[in-house]
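What you see is the complex with one protein chain gone and the rest in place.
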């Protein structure tokens, strides 16, 4: 999990001013780019990924477009052409560079983008000097801009990993990595009684529109593993010919596996009987104790079926992240199949934030009563509500402020380049 | 809705023996193919569709493979090569003709396929003569086979329509068509209080595995339109440049629209300022009072957004199909926007079965506790539970016995070649 | 080589009236379709191939469009919609059914197409009754129509083979097959001195526009094998890992091989260490003495390189087909590499017509002074003069009247579904 210099606790507004957090966020983006060359920062690894320079500029364009231009008297647009270059997908804002062609934007130069960041940072500082009521719309737009830039900080790292993995030299970026599962040798299934539960964000701090409205839902009794599935466990699945057994796979997953030639998680390589993985630290020996990462929904689902369990729903995950369990079953990591006998030993799910995003069995759909915000910012989350699945938690490259039980990340079931893993669940 | 010669009421087993229903189902398939030539029956309109001859043979292969071969002593396989030709997607049964290449199966000939049907029908008759306990596994397999063939009866007609629509002569197949909305000039929003509701099939008759387990879920108060959206209403959306307004569309829908050049529902054509539609009766003038059909999920969703409403969830749809409403609002078909004022006039949803399948906002996912059956039949529904949306109800080409409040049909959000329409809902 | 009932010698007009040849050609098409069912005749095996019914109708449409409609007073178009259905690629005539969608034309029915043929045959008979000067434009158009239909007779058989090869039952159509190379056990390289030679058609009979203008070209001394490369020789190449040796292949050929997974000629299959080939007679054991067929230009070129020879130019081929050789070298079929010692034993190339079309090293380009005819018939040959290679000779499914030293067939270098083989050449 990416650490800011200052300590930021869960209710962000209480402990730290908006201005301070804005400053820290803007600085962190620059810091994350520091290990990269200008060349690294312009290249696009694949259609889904974006260049680092583009992320740096886009997050800045966001503040200019949604905060400064509409709200700050006399603000001068840095460069009118940047709107075309650095708009991501806001149809209401105007046309844009096609996504798969972001890598040809060698101009504006990195130097220009740095000047752009400086221009916008100075303007934001001046904007604060004009006085800002924390409850007004400008504060809200700033808050969105901060969280938006934080999301792109995560993408910067996942996209750099994709770039370096496509490079035959397999360069190293450096930290961070998912942490090992070190707490205990054996795992447990934690039991929950279910019932009518409150879901969604209802606090005073920032949350995305798609985390609400908070509402009640009926949860059936379930159990959730106390830890994420590890590389070691996933390797058992690979060695058990899990990638060759059609009956374990969803039909679309089996088609994807055959079309793409999947034989293991993304970034895994087998050389001379040793399994290795490409990471932000370069090629490393596969660590059996670390959570498996870079698996698609299809792979996560097939693994769970092989293990005799299932993926949790996003609602089960959310209440487990918030509440004490009623009981726990022993989940021996060495004997996923057959199911271990029930156990009364209590415990709690571990590592729900900060190692890998966890695929859930829930499709990414609107909560009851959800309406996207008016205007272009309404395109942020709502228009993606079809065909994707929700991931919960947060990964080793997720900014710390995003660790929230209600946070809903979402990706297509075939995507693997994020730090995506899984945790097992079962019905009771 | 396809009518069988005999009257079949909702609890099928009570009023009609398994043997009678089998016979009628087998006969209906042949009757549905009667208006077609041998040439019509061999051609494949597109990858998603199958030739009529293939449907006739596949439904027969299903009885041979899952009933006769494993259960009838001394049964002789009609032709060993048919397994390769007419297996659809059962990985556990073996390899098969690639789906997009079903149209090259000019052999086995139609005559052979008819002989195949005769061979299997005679054997099924003999199987019944051996004595069959309605509670045993053979009865269950026969029941699945009947329902399976009925599903293919529907596909026969939708695939013939796709074939004839691709033909420059625009031939006519004949009946059936969706019925007009004739009950009243104005529509109503019917209100439901919600609460913890029982969902899924819990009766004694046949239902698919994916309709269960029956379970409770929490429904929030909602309203549902008393009729399907009509061609006339959808034409308003078209004329209001609904297909040009990115802000109405899901991101994937907007991409599909641009990639495919969608400007109206499938099968609509505008000639000399008149709107026409290709139907099973050939090209006809668009009937403004009939339910709109052949729209994708993306179009259904965009229409609902334009109309200021949303699609219902599959759970909302199911309880509305079962229970009396609490209240109703006036839904003037001429004034979808703005919302009409509430009204106390009661009513009930109409035409929930037998005109068009209705897209719901629910992704096709397993119910809590769902497990697919063991063996190859477990591939029937379970392995498709990702990336698709549920449709409820039934269309004018759905066999009558499939009209069931709990029935879950499912398609990808871009698909349009079925008789797919929509009904509006809203939060209360 | 397809035989007509009557004997037709090389100068067609002298020995047989136009009317007789027209009649025989029209009858042969029907006869060639006789072994096929209506189902066989409607299906399209792949984008490059067409249904038999389409060929039957298209060749008829050609007479209607280019002979009857413009030249016969009072001729009534059989059906106006057929123009759209059965135009192949004549942009000047109007829009048409997309080529890859010819297989959805289950209507017009085969019966209608037969009536269409009858209608046009009767009208052609009446047209002859009006009196026809053999030198006028109508006679020329009729001559083109006859030769055009003959070309489609060849395509009918190659496309049926493609259809039956895609069918898991591997049906048999029946005769014909390429003949074995039976004349002698050993092959010879026949030597030619070259010089300024006349190329192209200059006779009085029919020839295509692309066979002229006749003109002189300078030929360098060369030798040409006295026979086509056999299955047995090509199998040596396969067994010598010819499909794995990048250095033998043109760059585009290597890419095609890897993209398509080529490991042998089209229609070859290896089962239990036996090589078999799909033919018009169904699956047969590979005959080592028969000419290899169904190889792409890339494969022909790679084989020639492996054998230390090259493909002939179309000009070398043409003069060899016309003139006595000066000398011949022993070409042992069992020892393609290294080159056999020169020999003074004379001989002549055999089997230049009627077994397989032979790929030449010449691109399909216009001869000096070539101009396509005016009007839509100008689209017949001229607009395809880019990206393709010339094949010379004729195959076992080529109508006999097309056996002509100047005839230029042409296909793209990746295409294999015709009866395409090769003959070796070398520089002297």
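Labels for the chains are A, B and C, by order of writing; each one numbers its residues from 1.
The criterion applied here is as follows: contacts are C-beta pairs under 8 Å (C-beta built on N, C-alpha and C of every residue); 3 or more make two chains touch, one makes a residue touch a chain.
Predicted model, so just to flag it, every value in this text is computed and none were measured.
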item	value
Which displayed chains the unshown chain touches	A, C
Touch with the omitted chain, as defined above, among A:76, A:104 or A:122	A:104
Hidden partner chain, touching residue among C:47, C:91, C:240 or C:260	C:91
Option from C:81, C:217 or C:284 whose C-beta touches the chain left out	C:217
From A:166, A:196 or A:255, residue that would touch the chain that is not displayed	A:166
On subunit C, residues whose C-beta touches the chain left out of the figure	89, 91-92, 196, 215-218, 220, 246-247, 249-254, 297-298, 301, 361-363, 365-366, 368-369, 378-379, 383-387, 389, 413, 427
Subunit A residues that touch the omitted chain in the full complex	37-45, 53, 81, 84-85, 97, 101, 103-110, 163-164, 166-169, 171
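What we mean here is this: only the chains that are shown with their structure count from here on.
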item	value
Touch-based graph of the chains, sorted into line, ring, star, complete or other	line
Per-chain CA centroid nearest to the all-protein CA mean	B
Identity of the chain that, by mean CA position, is farthest from subunit B	C
Centre distance in Å when subunit A and subunit B are each reduced to the mean of their C-alpha atoms	37
Geometric centre distance via CA averages, subunit C-subunit A, whole Å	59
Mean-CA-position distance for subunit C and subunit B (Å)	48
Residues within subunit A bordering two or more other chains	none
